[in-house]
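One chain of protein is taken out of this complex; the other chains stay put.
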Amino acid sequence: MAKRKDRMGLWIVGVRGSVGATLVAGLAALRNRPNETTGLITALPPFQRVGLVDTNAIVVGGHDIRSETLLSAVQGLHRRAGLFDESAIAAWTPELRAAERNIRPGTLCAASEPVRQLADQACAIEDQSPVDAVARLTDDIRAFRLRHKLARVVVINLATCERPTRLTAATRTFSGLTQALRRPGARVLPPSAHYAIAAVEAGCAYVNFTPSRGIEVPALRERADRLGLPYMGRDGKTGETLVKSALAPMFAMRNLAVRAWVGQNILGNRDGAALRDARTCSAKTRSKGQALSAIVPGNPHTCVSIDYVPSLDDWKVAWDFIHFEGFLGTKMSMQFTWQGCDSILAAPLVIDLARLTDLELRRGHGGCMRHLAFFFKDPLDVDVHDLATQWTMLVDHVTQSEANLPSNKKPAPHSNRGSAVRRGSKHNAPARTRIDTTRDVR
Amino acid sequence: MAKRKDRMGLWIVGVRGSVGATLVAGLAALRNRPNETTGLITALPPFQRVGLVDTNAIVVGGHDIRSETLLSAVQGLHRRAGLFDESAIAAWTPELRAAERNIRPGTLCAASEPVRQLADQACAIEDQSPVDAVARLTDDIRAFRLRHKLARVVVINLATCERPTRLTAATRTFSGLTQALRRPGARVLPPSAHYAIAAVEAGCAYVNFTPSRGIEVPALRERADRLGLPYMGRDGKTGETLVKSALAPMFAMRNLAVRAWVGQNILGNRDGAALRDARTCSAKTRSKGQALSAIVPGNPHTCVSIDYVPSLDDWKVAWDFIHFEGFLGTKMSMQFTWQGCDSILAAPLVIDLARLTDLELRRGHGGCMRHLAFFFKDPLDVDVHDLATQWTMLVDHVTQSEANLPSNKKPAPHSNRGSAVRRGSKHNAPARTRIDTTRDVR
Amino acid sequence: MAKRKDRMGLWIVGVRGSVGATLVAGLAALRNRPNETTGLITALPPFQRVGLVDTNAIVVGGHDIRSETLLSAVQGLHRRAGLFDESAIAAWTPELRAAERNIRPGTLCAASEPVRQLADQACAIEDQSPVDAVARLTDDIRAFRLRHKLARVVVINLATCERPTRLTAATRTFSGLTQALRRPGARVLPPSAHYAIAAVEAGCAYVNFTPSRGIEVPALRERADRLGLPYMGRDGKTGETLVKSALAPMFAMRNLAVRAWVGQNILGNRDGAALRDARTCSAKTRSKGQALSAIVPGNPHTCVSIDYVPSLDDWKVAWDFIHFEGFLGTKMSMQFTWQGCDSILAAPLVIDLARLTDLELRRGHGGCMRHLAFFFKDPLDVDVHDLATQWTMLVDHVTQSEANLPSNKKPAPHSNRGSAVRRGSKHNAPARTRIDTTRDVR
Partner (left out) sequence: MAKRKDRMGLWIVGVRGSVGATLVAGLAALRNRPNETTGLITALPPFQRVGLVDTNAIVVGGHDIRSETLLSAVQGLHRRAGLFDESAIAAWTPELRAAERNIRPGTLCAASEPVRQLADQACAIEDQSPVDAVARLTDDIRAFRLRHKLARVVVINLATCERPTRLTAATRTFSGLTQALRRPGARVLPPSAHYAIAAVEAGCAYVNFTPSRGIEVPALRERADRLGLPYMGRDGKTGETLVKSALAPMFAMRNLAVRAWVGQNILGNRDGAALRDARTCSAKTRSKGQALSAIVPGNPHTCVSIDYVPSLDDWKVAWDFIHFEGFLGTKMSMQFTWQGCDSILAAPLVIDLARLTDLELRRGHGGCMRHLAFFFKDPLDVDVHDLATQWTMLVDHVTQSEANLPSNKKPAPHSNRGSAVRRGSKHNAPARTRIDTTRDVR
């Protein structure tokens, strides 16, 4: 059992959504049945003895602009998407209510129209300026840490996908940025970046599980680097893109020329509704398109479409058609259909990211956590998209760093490795063996 | 351009089949358009400068029990399966005819009924005893080598899948085996093993691209090991199993519990017809089932069925349904359909195997070529089935051995590595980096 | 509200199975929410004013050889297949318990091994001879009718599929049959036929929703004809075959030559388990194969396979691949995947059959109910398999007979029409118009 001083905070931006609610339910379920860890990567043997925080020691809080309770969100998933049992929900209710008390209103400052339409007045504050917003959000996180006596806090963004934005010159330096954010109603950055600034200002690690901007503002990353805070993103790899990143290397290794890879995604939850906004959707499809072009040579024709199908609710169906050419110019094809439940796939990954990020905090590592590329559609600073190599990067980092902890805040060893990975050079590369998820590496 | 003394022989058992005919056509096509190497793994950058034989330097011959010419086989694929162009076939005709002259009659000694039904009288000899058969087959291969002044010969088995057989005590020692094979009409071993013995006796390397017995007779392997001859098998991984070996690791790495993986294969060529024989089919489905259980933990329910659908001819359609459980016991599913042309997928792999095996011969390596597991459904002496790790094993072996050639016939370095791989230990494991099929490793 | 004298009995052979339990649950649900009639064909406009019995007036009882209660069966479907809500099950419990009191032990007389393995001792009686069994079963049905003061009783067979059987000469006449069934332990007929005899002897209508023998014994049909009792079968058309019967006519109408139609079915319930018995399975696949060959000309290659996949439980996944040739010999293909829940699809059809058969009883019609071909994979005495024509036969019969009720037990008008249908002649055919499921025909 983890001791009190070891408890970590998991602060979720957009905590009342399906993923956030499923995550809180899932932590409650793990308390009762600690062996039912299906879907949790950090429960696999390679991560058994590296010193990850116990899932019981995770205290959840967060921001949200909607007023629906976690309990009601979980009940809605049951009613509309057929998830969970009524009796299981009853068993989880105390934990859902406890996390409920840790939720604070989000900010509407600089929010676009589609986001505003999701907001409930009581929970969404029109902060005067971004700086006001950031101050308030930072205070919320700090209060959470104090109240629960948490050693470390990881902030993870699960809020609905934003429209993509461009960065202006004002965002280049942190002081310039702070200046610009003082202007009332300034739309210099989108809301996700305001939450990211608050995370950094509160001394937390930050992970962006969505395609939104988040921490990807050069001045902000620089500040996190200087403060030695770990961070990573972007856009959790839960379904179709996950399959792509496992399957596309096969075509490359077999020298099969992919001529087209077309994907159609249909889903019915709040994310799906948000993606009806064409500008928001462009952020998502861009992120989904990353993996493929990096893996398969020959510049195949690709297109990814996303449609909102209300009756599916939290279920996502993806159909991918792959047209490829083999020996002597012969055209062949492959297609797959993925039928997965978004929250169920995403929630354990968020728990994994919380635990793995917490580990970095405890090891005193800061900066971009490139070894977490495995979790993301469009991983920050990493152009490795094939799943097997990402797995090796993850296992090697987590297990090797342990043996060889840095004395202090000097540059973490993985930053060198990261760049080696990017260069595609094998010289500094970590030793590795087969993909073996069944054995403990130590 | 490869010099004459560098030419290698590729002796194919079952050369008149679709794969053999496509292979000869493909070599002819590569002569005219050397850059159209799609489907050829050895054309990828990692294999560029390791010293593989030029595809122009491969001379093809073989055994067969059927009388259809290679040209007619290619025309049949055009007519029935829609492959190739009439004008392309015309351009390849000289090479098809040249290879035709290198074909010798096969043996019916110990052949089962389904195999006998394929035979044409003029081309299938009822050798009195297996020893007689082996002697005749060996002479054919030796004559081929002499006539074409070939430095090295690789024998590859592409003949129609046999019924599975059990080995008796008589096969334990090579002398005992030879004794037993003297008896007229002895059915101690199936025909594929007779061809394998001939290959070894003729001093050739041997590769079994089918699920048949081939070289997998302990006494025979021992003899090949002693003679320093390289060999490998079993059952080329061309379609559904290839996809499985790329996809199954994804479920393992994500800790998703695969509850069932069901595959249905339909095909219409001679292989499909042979698989209507229930006993023959059992050999195939067993081989197809290997990969999965080795990769996905939790003992999923699996079943693979194969049906003969004449109208598909050389096309194979596979539908796989994967039922898996995620977080909180939620059941989800994935399905894929693979529509590939068997000969087109297999023929370049056979060329790859010929070139890679030839490389081992030239490097003086003997024994089981475990590094070729990448090519097989049920690789000999290797229990690594995930494609990415198999790729690493292949690239590492081919590129490292080069730098570091063994002085002579002392045990090849890869034998140690092989066992390390089997132990799943990382300590002797080869260094590796990302799966990068686009760059030359040196 | 239906008056007491109008209540009908629905006696189900194999009532404790998934379909039977879902049916009782469904009737309870309809009592509370009479408008939630999705899946119920008799709720469509054409059947609104033809005088069908109210679903509230159906009293359910039956035989079974297993001891699991209906409530437990429903709870099992919830737990294993994700059907229903705990609160809904609670609301249905009184009706499930009421039906429970109407269940009597089944017979093991002449049962084959796979059926015996399903039996629980307390509920499965080893009647000495078939005649003893029939007498006991008949008494059970009569007692049910008396106790509940039921005007009419329809017996429907839902019991697990039997192995196919051959009829001996002894079954040609009813007296010969009765004689043969007197012998202790006689295996002249399979159990399903014993239940069918009991139904006829108790003066009930009979419907066979399975591929088992049931009433298909010439002497037994003759007796039912003479007694003026309506009957029909065989094998409810719930999923893959339903789709086939809707889709295959398209290929015929477009003159597209179907070369192959291959189906793979996977399922995980008791039916699936029973079908692991090769002989039982042959009964099923034969029945599934009927529709296609009758609709698509040109004798396509067909094959239907069924595999047991426990994790699917009551869900059935069918994949069909259709290979067809169009203009100028061009080969094209279509494939579909059907993912349906067996009990949910079957239960409302059984309610429909009960109501439509009850209507025949009230109208004084006897004999083979050919107009119900719409519901069956292999309809008795009907070789029309395309769904649209079957629909027209159904609607025409139900709506026209009404206007024009026979004075008494003289031969029902539909027997002539039935034979016209079989002759494919249009001269006596019913007038019809478009398939219009949205409007009341009168």
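By written order: A, B and C. Residues from 1 in each chain.
Convention: contacts are C-beta pairs under 8 Å (C-beta built on N, C-alpha and C of every residue); 3 or more make two chains touch, one makes a residue touch a chain.
What you are looking at is a predicted structure, and each value in this text was computed from that prediction instead of being measured.
Enquirer: Who touches the missing chain here, C:A90, C:A122, C:L227 or C:M332?
Expert: C:M332
Enquirer: Of the residues C:A246, C:A273 or C:C303, which one touches the chain left out of the display?
Expert: Once the missing chain is taken into account, the touching residue is C:A246.
Enquirer: Contacts of chain A with the missing chain: which residues?
Expert: Residues of chain A in touch with the missing chain: 82, 259-260, 262, 264, 266, 301, 303, 305, 307, 309-312, 317, 319, 321, 323, 325, 331, 333, 335, 337, 339.
Enquirer: Identify the residues of chain C touching the omitted chain, counting contacts across the whole complex.
Expert: So the residues of chain C touching the unseen chain are 22, 25-26, 29, 36-41, 43-44, 83-84, 88, 242-243, 246-247, 249-250, 252-257, 297, 325-330, 332-341, 344-345, 347-348, 374, 384, 386-389, 391-392, 420-421, 424-426, 429, 431-439, 441.
Enquirer: Could you please point out the chain B residues that touch the chain left off the display?
Expert: Answer for chain B: residues 82, 85-87, 337 touch the chain left out.
In this section, only the chains that are shown with their structure count from here on.
Enquirer: If you average the Cα atoms of chain A and of chain B to get two centres, how far apart are those centres in Å?
Expert: 43
Enquirer: Touching two or more other chains, which residues of chain B qualify?
Expert: If we look for residues of chain B contacting two or more partner chains, we find 325, 333, 335, 337, 339.
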